[in-house]
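What follows is a structure written as structure tokens; I'll ask about it next.
Left out: one protein chain. Kept in place: all the others.
Now for chain A:
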Amino acid sequence: MLEIDGLTAGYGRSTVLHGVSLTVPAGGVAAVLGHNGAGKSTLLRAALGLLKPQRGTVRLDGEDVTRLAAHQRVRRGMAYVPQGQQSFPQLTAAENLRLVADGHRDGRAAMAEALDLFPVLRELAGRPAGLLSGGQRQQLAIARALITRPRLLLLDEPTEGIQPSVVAEIQQTVLDLTAGGALSVLLVEQHVHFALRAAARYYVLEAGRVTSSGDNDGGAAERVREALSV
């Protein structure tokens, strides 16, 4: 589904990623683990095209999308939930979703489905997104990403900074979404336990390099913890 090969990227003169390679299998979940500042979010931004890589390629279903703008990659089936519960703060919750539904063929139906997934958003439809709680905004962000009916979802720390009562709900949603096998996910996480509950493959990122990777078999949790503790 997604193949990243030798990706080197950064901001200005500072390089954050040094030749990162990884693959997300079709219908599967790959988790990227690592400490703060390891380059996890940069990796997602470069995968989507918000950041132009200095070297390396990004392939989506075999097609080289490295030179495409982010919105073109979204049209080809990628979707992105950024870290920090980002939204368009002065648009209402409903407008946040309609914005994406506008440009999509069966956007209305997709929007209704996304609202079914998070019924609380129906009650909050008329509120500016900037006035929602962190958990509500994260649900809004996931709903917004799903409206394009993506084949590949880039999820950046979906439960980071969210009130504990909502964390379990969001984790369950992520597990449900990936259970059907129609959606592939590249999941960036700090919580090893949750990441390995969801993922079939794992990659440990340290200072912009993949230092450990493999299938999520019985010993994966131990290997990940070991790689992260160094």
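FYI, a contact is a pair of C-beta atoms (placed from the backbone, for glycine too) under 8 Å apart; a residue touches a chain by one contact, two chains touch by 3 or more; residues count from 1.
Here, contacts and distances are computed from a predicted model.
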Task: Omitted chain (choose from "ANTAR domain-containing response regulator", "Urea transport system permease protein", "Alpha-ketoacid dehydrogenase subunit beta" or "Quinol:cytochrome c oxidoreductase iron-sulfur protein") - UniProt protein name - done: "Urea transport system permease protein"
- [ ] Specify the residue from the set A:100, A:142 or A:224 that touches the hidden chain.
- [x] A:100
Task: Contact residue for the chain not shown (choose from A:35, A:71 or A:225) - done: A:71
TODO: Kindly state which of the options A:34, A:82 or A:208 is in contact with the chain not pictured.
DONE: A:82
Task: Candidates A:148, A:173 or A:213 - the one touching the absent chain - done: A:148
TODO: List the residues of chain A that touch the chain left out of this view.
DONE: 48, 50, 69-71, 74-75, 80, 82, 85-91, 95, 98-100, 102-104, 128-132, 137, 144-145, 148
